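On to chain A.
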Amino acid sequence: MTELLLILCLPLAGAAVLGLRGERTWAAEANAAFSLVTFLAAVALAARVVGQGPLVLLSELFFVDALNVFLVTLTAFVGFTTSLFSRVYMRVEQQLGRLTGMRLRLYHGMYQMFMFTMLVALLTNNVGILWVAMEAATLATVLLVSLYRTPASIEAAWKYFILCGVGIAQALFGTILLYLAAERVLGAGGSALLWTHLHEVKDQLEPTVLGIAFVFLLVGYGTKVGLVPLHNWLPDAHAEGPTPISAVLSGLLLNVALYAVVRNKVLVDAALGSPLPGYLMMGFGLLSVLVAAFFLFRQKDVKRLFAYSSIEHMGIAAFAFGMGGPVAAFGGLLHMTAHSLTKSAIFFAVGHAAQKTGTQNMDEIRGLVHVSPAVGWGLMVGGIAILGIPPFGVFASEFVILTTAMRDHPWAAPILLIGLGVAFASVFSRLQAMVFGDTTAKRLPHPPALLPVFVHLALVLMLGLYMPPYLAAWYRQAAAMLG
Partner candidate 1 sequence: MSSPFVGQVIDLLAALMLLIAFAMLAQRRLLRLIHLFALQGAVLTLNTMVVAVTLVQSHLWFSVALNLVLKVIVLPMILIRVVNRLGLRRDAESVGNLPFIMLVAVVLVILSFNVALPISRLAGTITRGTLGIAMASMLIAFLMMITRRKAVAQVVGFLAMENALFFAATSATYGMPMVVELGIALDVLVGTFIFGIFFFQIRETFDSLDTRSLERLGGRE
Partner candidate 2 sequence: MSVSQAVLQLFQGVLAVAVAPLVLGWLNQCRAWLQNRRAPSLLQPYRVLIKLLRKEMVLATNASWLFRLAPYVVFACMVLAGAIVPLVATDLPFARAADVIALVGLFALARVFMALAAMDVGTAFGSLGSRREMLIAALAEPALLMVFFTPALISHSTALTTIVDQFSNGALQIHPSMAFAAVAFVMVLLAENARIPVDNPSTHLELTMVHEAMILEYSGRHLALMDWAHALKLTVYMGIGIALFLPWGMAHPQNWLELPLALAALGVKLALAGAGLALLETLAAKMRIFKVPEFLGMAFMLAVLGMLVHFLVET
């Protein structure tokens, strides 16, 4: 109870404080401090849930089980490390004169607000509030994407706003349909949207209504996940916003949107009793992997490159959850974790690299190891990890997903492999030139904030080599929920 209140109130208080005083010199430290305490509270909550089992709190408004507490911890962790990175990064941006005090205030306030909406979306028991929080997350980040006020960034933010707004409206329609079906079983009123109640009666819900509802929910939240063909906003928003925002969009927002889809899928699966929702997700997932892999090939901007890589990995995770079954769900959850950690680490490294060279164009970024060995190696190791090369966690999860696909859906495995192969070829060649190419540039004047990068990468490495038994038990618990 205390932990939950802390998790929710701290970011909100942080948003209030930083929204008023976010331009002060101590704001970045305060941002990190708020995030740190939130993370500690999340760890405490996770410990309690793993020990005591699921909790329903605050007159059933919030619900914590193994699945969402795991994502809460991940979200709070990445939120914390990103705030460490952003402390250094944003200070340099300010020195370069790209940001005024007012914008910095907006940035810090909205950063905490975004964390708050993410955590509400994860913790709420009400699928309606889930929708509200997802929409609020868009609202919180949209002004951050246009923070630099360049034509390109405003265009990206507008696209992000309109596309996600339209998408999320479809999800609301899906939620209304879900409520329509639930009302017939649970009666009108508040309880018909509570996930715990819905979960109890999930096999009595009207299949036709839920089938149609799921299509809308998948399209709606799928837009935020960045599934092809609804992905158009994603590369622009990632490329044009400040790098810490790219990191949390990729590492957190996409995860939470996927979580929303998966939560609803559990209900729809039971009501329909057919594999249709799973096939839909698998289809979207495979399409995302393939299309994103081929688009990777044509990118020139380094942040767009990794944005497409995010689409690809979200496709893999969606495919895994689409297959269903505890093993695939385990793979999906592991993939979400590994991707989230790796991708944010990459964005940290890319952020420093782009700041150093003053461009995001990959052809102009060369020889990072000479400029700053830490940034160069961070990017290289991160890149290798995200491409699924052993012994990193992404390899482990992709291996689990691929072997499950070969067993259950042999037709899908080659498609997946082609996607991974193309992605590997196009990212690896770029990476090599960027990291080891010749350069005349001088060494970086600012000490980069590389603690987060290497902490993330170390964690991903650990996930690939050795999984602590309690972590494995936790994953299994969450996967069983979805199975």
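By our rule, a residue touches a chain if its C-beta (ideal position, glycine included) is under 8 Å from a C-beta of that chain, and two chains touch if they have at least 3 such contacts; residues count from 1.
How were these picked? Simply put, all candidates are chains of the complex that A comes from, given by their letters.
None of these values were measured; they are calculated from a predicted model.
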{"item": "Direct contact with chain A in this complex, candidates 1 or 2", "value": "1"}
{"item": "Chain A to candidate 1 touching residues, read off their complex", "value": "61, 126, 128-129, 131-133, 135-136, 139, 142-143, 146, 149-152, 154-159, 161-162, 165-166, 169, 172-173, 176-177, 179-181, 183-184, 188-190, 192-193, 206, 208-209, 212, 235-236, 295, 298, 300-301, 304"}
